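What follows is an incomplete set of chains from the complex, kept in their original frame.
Which chain is which? They are A and B, in the order written, and residues in each are numbered from 1.
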Amino acid sequence: MSNLIELYRDLILDHNKNPRNFGELQNATKSIEGVNPLCGDKLKLFLLLENDLIKDISFIGTGCAISVASASMMTENAKGLDVNQCLELYAMVHSMLIGKDEIDVERLGKIMALSGVKAYPSRVKCASLSWHALKQALSTNQLTASTE
Amino acid sequence: MKSIKKDFPILSKKVNGKRLSYLDNAASTQKPKAVIDALSHYEMNLHANVHRGIHRLSQEATYEYEKVREKIKNYIHAEQVDEIIYTKGTTESINLLATSLAKLYIHKNDEIVISTAEHHANIVPWQQACQITGAKLVVCPIDQNGDIELDAFNSLLSPRTKIVSISHISNVLGSINPIETMIKNAKKYGAITIIDAAQSIAHLPIDVTQLGCDFLTFSAHKIHGPTGTGILYGKYAHLTAMPPFMTGGDMIKTVSFEKTTFNSPPYKFEAGTPNISGVIGLGYAIDYLSQFSWDEKLNYENSLTKYLIESLSTIHGLRIIGNPSKRSAIASFVLDAAHPHDIATILDEHGVAIRAGHHCAMPLMEHLKLPATARASLSLYNDKEDIDQLCNAIEDTKRIFQ
């Protein structure tokens, strides 16, 4: 069961139980919905963008522990970054989730707690949903992001 | 009933080093060795394209392939073999019906009745038909137990009701719908009645003649047969009147660039080279199941279902979704502590295969105010040990998510 222990680390379980930045952002300048059509997970991201900078970010929605913890960690990490930094981080997280080697463990920091997901191909989409939505929010004018 | 687990090679496989407890039968069933071997034998001895061949292989393949219509006719008690149409599955069957009946029969302001608990396959094609024709989709509610509200159903019926399309068994709640009554009442208004038997075909005896339904459909892979194969039963008079769905080879009588005439049913609805091996595999699956009487099968499944419900009920913090008056071999549940996807992942690590998610029934999930459920679904080859393994794994899930 070592894979399971890797997947459901304490940090993940904690973020799941107590998601950070959970709730609607009243003064959001942008919001986007993310859907995983295979399992029905849904979340909504709220961003307060000032020029290129993410001044504030939050999310609401339902999902499994992996998707909630991932969204929670994503908001924690994205807050204060500019668009380019966010997209860079997105790319790194994506590489980690699909099990690529060349990832910057130091830069990812606590997000590495999500790395257990790579042993569970069917769960990668749970972990990437919020990151995917973030990327969409920053790079297009679309209002829904989908993992499919 | 004696254990038949050993007839199914995949069930003796280890998953993650664990004994496999396969409880995802509502999604797809496993095949007995008899079916797997028959398929190999077909490929090694008599594969050829059917119907148009004069040579021996084609004749033998055609014979084996057509023989299955007779088996299906007997299995569901249809009146004629040419009421049995081969499709690629329940989904194609309902698309065929929605498309063909929309052309023939459904008009603006007509009504199509389904229920809250339908599978997407029995919702979206009708939405499309409504869009094309201007008909209205009418949704019959279910009660708190997950049962169809029969009074509500009856009061929805009217001369505007053109189609009533209902699942025999809900793939989420396991509820067995009172289709005998529903068909009878719908018939009073002359509605066409369609039964989605995807979940019932392996679990309940079906007699279309006695039911009096106009159409009934199921998929081979839910009854220990191959994927890519399904059956649409239809009353012959309807089949004669209906326009074809797909067109091409085999379904025509004559073709010229000016005018094409179509063959009679069932061929009219079977364009192109069919899934010959799939159909033959389905025939062997039916043979396999038919060695047991319905009494045996129902007794065994009912007692196993009872054990499943009782076992799940003892788990603290677990809620079974729905409490239907008649339940088939399906139980959906949620845990206070963990999301269904997390449950499914942890169960998998224990060798227990269940399904988690919306089960292609998003409107029902919306109604239940649940984002997803975990679902265990049984087959004849399951046993109490499978269920014990499930329950142990659920306890482990609770431990992790305590």
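Operating definition for what follows: contacts are C-beta pairs under 8 Å (C-beta built on N, C-alpha and C of every residue); 3 or more make two chains touch, one makes a residue touch a chain.
Owing to the predicted nature of the structure, the values given are computational and were not obtained by experimental measurement.
> Give the stoichiometry of the complete complex as a formula in the chain labels shown, bearing in mind that each kind of chain is drawn only once.
A x2, B x2
Rule of thumb we're sticking to: only the chains that are shown with their structure count from here on.
> What residues of chain A sit close enough to touch chain B in their complex?
Spelled out, the residues of chain A in touch with chain B are 1, 3-4, 7-8, 13, 38-42, 62-66, 68, 120, 122-123, 126.
> Taking the touch rule as given, give the residues of chain B at its contact with chain A in the complex, in rising order.
338-342, 345-346, 349, 356-358, 362, 365, 371-372, 400-401
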